[in-house]
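Structure in structure tokens, see below.
The chains shown are only part of the set, and none of them has been moved.
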Amino acid sequence: MKITGTFLDEITFDIPSANWGPAQWAADFDAMRAIGIDTVILIRSGLRDRMTFDSRVLPKYRAMRPAYIDLVDLFLTQAQRCGMTFYFGTYDSYHYWHSDPELEVRINMELADEVMARYGHREAFGGWYITQEACAFDERLMVIYEKLALHLKALKNVPTLISPLMLKEVTAAAAHPHPEMLAPDALAGVGGFNDLAGYERNWDAAFQRFSQYIDAVAFQDGYVAMTELPEYLEIDRRLARKHGIECWSNVESFERGMPLNFLPIDWRNLRYKIEAAATAGCDKLITFEFSHFMSPNSIWPSAHNLYNRYREWQGV
Amino acid sequence: MKITGTFLDEITFDIPSANWGPAQWAADFDAMRAIGIDTVILIRSGLRDRMTFDSRVLPKYRAMRPAYIDLVDLFLTQAQRCGMTFYFGTYDSYHYWHSDPELEVRINMELADEVMARYGHREAFGGWYITQEACAFDERLMVIYEKLALHLKALKNVPTLISPLMLKEVTAAAAHPHPEMLAPDALAGVGGFNDLAGYERNWDAAFQRFSQYIDAVAFQDGYVAMTELPEYLEIDRRLARKHGIECWSNVESFERGMPLNFLPIDWRNLRYKIEAAATAGCDKLITFEFSHFMSPNSIWPSAHNLYNRYREWQGV
């Protein structure tokens, strides 16, 4: 089973910029295509004061910095050239989506209208990615998913994707990897859990809630212990089948929990997680993300070696 | 507006050594010259037990380790070859400059005498950099600036430079980025502030205090939010004009606040800060620092790309 999708992370939250220009991006799309990547997912079109293209909408809501380059156009052009499907990722205010989810939705609806008018006709434009990451059932987030997904699908009826955190334990005190962004009462709607059965109950409720407008779910596979991963993937797969959603796996290609965090993953760990997802019967494998962590063009040399190990193994 | 100066940081406080020898340094000076760098600033001649040349003075005051290589000579030679002005940075005991500022001054005065005798005649020797970084008005630091700058100028009457922190908020509890180095009573003289008006009042007092012997001030531009940076730069510029000091900007070329900290900055962030400094009317742009963060020879590959982005943009 191959990794056939990757996120594109050029408004990064927590990883360093590679400072690539258009020529470097074109070379990287070639490298993606060479191993069978057919799907690229813009992880977010904007974050706080940064944006991937010079939106006229976002500056209405807060001070924004110039985009300097139209990355959405660049990625659509490259995706089309390489025969890939492009998913557009929503804007993350990093502020409103828990404290004022209605506003997060309004901003994103208006942005989506702009995006549709500007890029909706492009050949590679084939999906919507809702960037707001869930770690458990959270009614505020469900409201965002519901209103936003329905609006996005009405604009262009292509698949919607989310990529939640696969967490072993979620409590009110630690319900989000970035709790600093949550308003004091933001966790009221979170249904906590602390074991495998709780994980299944919680996500069963969430899938039930969003299955009418979310088409695929790709859990981030880097939060649970490797030896427990197969059980979690099996639950994900079961729930997805039950609710008629596609079960993708976000096979993270970076290492977590190290003194130097977010460097390319050990090849053995990546292989283990791919095989676990294949065994569980996942429908598609994507990764966060190719260009930093498993590209021959990466700023991290160990990614070059990871690319070679992956190609040897896959025979591609 | 171009970046025309860079720090040289080979007794590093917080960034890794590149382990360059003389040939690699020569190549890097070529790369600096190619983009118009005309000023190089040795950020410090020594720190704690390390020194950039085999000083006879410093070992009188504490156990020091050998220099192994005379970096001051190396940098002066390269600066002369490339037609650049070299600023000599003072010694940082990392101990006395708050707890016993008089001793910090005495050590540095004696060191400056040695440096003057040894390197003062060198053609590229054209400035003094006082390495002790201010984050706000601090009478102890003002004493160091005053006594030291007057002594330095008496030895060789060339410009003096400091590079304070541009902080949005300074309180007694957090008046220094490295509070562990401060003696318990070290903060008594710090005038705190927590807004833009307080920033201006505080620095107005500081500029007033040191304007007779400090010739240029280059605030570190990486501590305040990007969208607020223009306002801070405008204040810096206004105060510098008022007190007859040159207003440089230290356009930091590394990223702050990331899980992997102190890696080359996103090109868009660098461009934004350069444009903000140009708009504010700064007299000169320098950076901390070229060799790690924007050099084609850097140990960080993303710096190579940053160099290319910068050259494309500048047309150099």
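Per-chain numbering from 1; labels A and B assigned in written order.
Basically, a contact is a pair of C-beta atoms (placed from the backbone, for glycine too) under 8 Å apart; a residue touches a chain by one contact, two chains touch by 3 or more.
Since the structure is predicted, the reported quantities are computational estimates derived from the model, not experimental observations.
The copy number for the entire complex in this file, given 2 shown chains of one sequence, is 3.
We adopt the following convention: only the chains that are shown with their structure count from here on.
With centres taken as mean Cα positions, chain B sits 40 Å from chain A. Residues 12, 14-21, 24, 49-50, 63, 65-69, 260-263, 299-301 of chain A touch chain B in their complex.
By the touch criterion stated above, chain B contacts chain A in their complex at residues 225-227, 255, 258-260, 263-268, 271-272, 300-303, 305-306, 308-309, 312.
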